[in-house]
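Worksheet for the structure shown next.
As you look at this complex, bear in mind that one protein chain is not there, while each of the others sits in place.
Entry: subunit A
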Amino acid sequence: MEEEAKTKPRTAGPYLCCVCNQRRAALKRPKTLEQVCRECFYEVFEEEIHRVIVENQLFKPGERIAIGASGGKDSTVLAYVLSTLNRRHHYGLDLFLLSVDEGITGYRDDSLETVKRNEIQYGLPLKVVSYKDLYGWTMDEIVKMIGLKNNCTFCGVFRRQALDRGAAMLKVDKVATGHNADDIAETVLLNILRGDIARLGRCTAITTGIYSPNAYRGFAREFIKDLERIRPRAILDIIKSGEDFRISTSTKMPEQGTCERCGYISSQKWCKACVLLEGLNRGLPKLGIGRTRGLNNDRKDAKGNNAAKSIESKQCGTLDF
């Protein structure tokens, strides 16, 4: 054993890439357990994405597409891959970067710098929408008003709409976001745990115009990564189980309508962002947080009361499809 260890090559892994059989493998793909080198990984990864785009007819020539850009690794990869494939395979897309500035001092500075670098590197025009411009409140101001508890609800709800409104300003046809397999598997699990069958069906479908917060602290994520260590394909299997979920036809599903106040999609009279904003502007920041709290001491506003009662607050960092 000792002898064997000494003869191992040092600069990279001891195995050859199973695609090119020439270079040394640099990673093991959790999806296939294949050992591949850096160059072949890029090639296989990009062509897999191209195939998914083509097979699902995600884009049409001439479409305007916004790329939700947080400055993190996932959206940076997305910006790179989409602009590369658009050029390589002549999709004929007009691509834009769309970023949200929540107005949290010191938080977005680094990542907005990264997004600006992406703008130059990939030659994509950048649009930044801020909570302050859209809602009249920065996250810093919201936290000052409501404290640290529950502020994730505001941030998550506002971010979803901010991307939507930014997309409308850019007049794009679709928005692409960099959700990875971990994110989606986590969403499937959380929707099962919450018994949210309406979202279960929707959350794995390839759709456009879907956004989410990206701070994950829940147990679901840790559980998923533990599972992955035991069985690397577990994450993709969970996604598959979400895709295959069937709802009995006799089950009544909530209908999706639009918010009476701002026109955003909502299954309630008012969308959650409007309920939260109303609370902030009236100095009742607890409005829309929790199940039954809200306008209990102000019964005159029946509409607001209904909305506040019927909307449950979601755990911080859950993807909301």
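Everything below uses one rule, namely that a residue touches a chain if its C-beta (ideal position, glycine included) is under 8 Å from a C-beta of that chain, and two chains touch if they have at least 3 such contacts; residues count from 1.
In this section, contacts and distances are computed from a predicted model.
The listed choices are "Protein inturned", "Ubiquitin-related modifier 1 homolog", "Ribosome production factor 1" or "Chromosome transmission fidelity protein 8"; the UniProt protein name belonging to the chain that is not shown reads "Ubiquitin-related modifier 1 homolog". Within the set A:48, A:133 or A:222, the residue that contacts the chain not displayed is A:222.
Contact with the undisplayed chain is limited, among A:27, A:52 or A:169, to A:27. As for the chain not pictured, it touches subunit A at residues 5, 8, 10-15, 24-28, 35, 38, 70, 72-75, 178-180, 182-183, 214-216, 221-222, 225-226, 228-229, 317.
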